[in-house]
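Note that this complex is displayed minus one protein chain, with the remaining chains in position.
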Amino acid sequence: MNDSHRHGCNGRTAAQTPSDPHAAGDPAALRDRIAQAVRDVRATTPLAQSFTNFVTINLVANAQLAAGGTAAMSFLPDDVIDTSAISGADYINVGTLLPFYKEALPQIARAFHQSGHPWVLDPVAAGIGATRTAILTAFKDYPPTIIRGNASEVIALCDMWGLGRQDDGVSGDEHPSTRPAGVESVDDVESATDAARRLARHMAPLSPGGQAAVAVSGKVDLVTDGDRIYRLPGGSALMSKITGAGCSLGGVTATYLAVAEPLTATLAASLLYNRAGEIAERLSDGPGSFQVHLLDALWNLTPEQVAASEIVVAR
Amino acid sequence: MNDSHRHGCNGRTAAQTPSDPHAAGDPAALRDRIAQAVRDVRATTPLAQSFTNFVTINLVANAQLAAGGTAAMSFLPDDVIDTSAISGADYINVGTLLPFYKEALPQIARAFHQSGHPWVLDPVAAGIGATRTAILTAFKDYPPTIIRGNASEVIALCDMWGLGRQDDGVSGDEHPSTRPAGVESVDDVESATDAARRLARHMAPLSPGGQAAVAVSGKVDLVTDGDRIYRLPGGSALMSKITGAGCSLGGVTATYLAVAEPLTATLAASLLYNRAGEIAERLSDGPGSFQVHLLDALWNLTPEQVAASEIVVAR
Partner (left out) sequence: MNDSHRHGCNGRTAAQTPSDPHAAGDPAALRDRIAQAVRDVRATTPLAQSFTNFVTINLVANAQLAAGGTAAMSFLPDDVIDTSAISGADYINVGTLLPFYKEALPQIARAFHQSGHPWVLDPVAAGIGATRTAILTAFKDYPPTIIRGNASEVIALCDMWGLGRQDDGVSGDEHPSTRPAGVESVDDVESATDAARRLARHMAPLSPGGQAAVAVSGKVDLVTDGDRIYRLPGGSALMSKITGAGCSLGGVTATYLAVAEPLTATLAASLLYNRAGEIAERLSDGPGSFQVHLLDALWNLTPEQVAASEIVVAR
């Protein structure tokens, strides 16, 4: 853990300089990779398997199909591990837990780790309930390739994995994640910047290909590979008025992870969602029609439209 | 149990006099409280947590969001009890049971009772299956604050709790609930009037604030606080052609219960649903578009539109 990150999971770090769109080395190359990921999913309909909550499981599958992939959902370790041999990436969401998940989920994460299988974690409601805490804690040693959550969840997971609390001198008051937040974030996206970076840096060396990414969803989404910070403006406020916008974004991130490396997959999925949300908001009369138009827009957006999105890059 | 209710759960009682819109004391005050509840939910986006069935769990969450609240769904006691500390009210629906619910649900109801946490029960398919009967029976001593069901379910639950069978001399033939009804009511709303009142009177002294309410959904919805009977005409026949109209009404009732006392919460939710159903029916071409328009209407209806609804009051 280097000095510039000693401020703890929700602290601001010295490394957060003003945004610099030229810092990413070659933004054009990044856009090409994003467009290619969108194109590859449409061309190859990759399978991404999900172990996800019961509330939004249908939307996760429908969003993966609308993005151009295919979907399979399973909960039994034998089933999940068998299917992972033919899935390009997996998605695990800890939203609605059943008792047997306490053993099943760590077993599955360990199997993915051993086979080098990439997966996306959605740490829904991190910090609430002893069972969820036990499961999420167990993931530390067999971590996902990508995490997608809201700010409170990302901060809570960073704390849970002990990535920034040991000797950083940050008092409890500065850790809003100690207030349980339910499934809604009580923290804003920016407050999770450092936690997101610490998580990505922990995950990368343990991940297939040595790369990882963390996405924090919110008003302006934030994505990091542990090094640069990418801010993605736009999207729609109606996203929080349907259940599963975040979960299905996580599922679609797994779909892209089946064809691209973690940073590109995370950016492509988040950008696709922001653009689709804007289109759906314009066409809808409320959250019912918003969800219908969101799925249609995921289906109709072109690779070029997704890749042309504004991306603000900072170190 | 007083004499006027000795006719059993589905009997007619002497107390059912012709409807009298002036009997409620101050109908204007009632409408003000209803409008205020609708307004308060929109202003404070309260969290209502659900332990509900897998068929309609998505619609329950989306309806709570469309009404202006927030949603969280859980099944593990540690999770549910932790989250109830930050939820304004809970919703429990016994539609699709898993084996561990037999211990989990009574444990949760007991915890709610001990902490004075208000909750809404949807006794789906009451009377079918030994496990469901065991769970619903256990709730008698830790009862919900509000029950919302169809006529058959309300009658079955009243029988199950022994609130009107002991010495009322009613023969089995007069108890249609002894014919299992599945999830559809085989009884009409009016036949459940007395059962609804008995249930509310049993629940009130055991509930936070000493108040309770029971809603019987049907062609003309019926609501009672154990004293007065409120009949709510209108709604749409298409409500029974989508799955989860009743469940999601139960969830939205919990959303209102997070900001209002039981009678107001129950009336506000039922009226919101009736008005939304009428709008959705006018705009739809079948049950697919009906559900989309229903969610949009839940989102767009004003507090004044909800409160202006016809309410027929009787003692």
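Every chain is named by a letter (A and B) in the order it is written, and numbering of its residues begins at 1.
Operating definition for what follows: a contact is a pair of C-beta atoms (placed from the backbone, for glycine too) under 8 Å apart; a residue touches a chain by one contact, two chains touch by 3 or more.
Predicted, not measured: the structure shown is a model, and the values here were computed from it.
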| item | value |
| --- | --- |
| Residue touching the undisplayed chain, where the options are B:I86, B:I128, B:L206 or B:V220 | B:I128 |
| Options B:L97, B:A111 or B:A138, residue touching the unrepresented chain | B:L97 |
| Positions on chain B contacted by the hidden chain, ascending | 53-56, 58-59, 95-99, 125, 128-132, 180-184, 240-244, 284-289, 291-292 |
| Residue ranges of chain A at the interface with the undisplayed chain | 47, 49, 54, 57-58, 61-62, 65-66, 70-76, 78-79, 82-83, 85-87, 98, 100, 291-300 |
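Methods note: only the chains that are shown with their structure count from here on.
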| item | value |
| --- | --- |
| Intercentroid distance (Cα basis), chain B paired with chain A, Å | 37 |
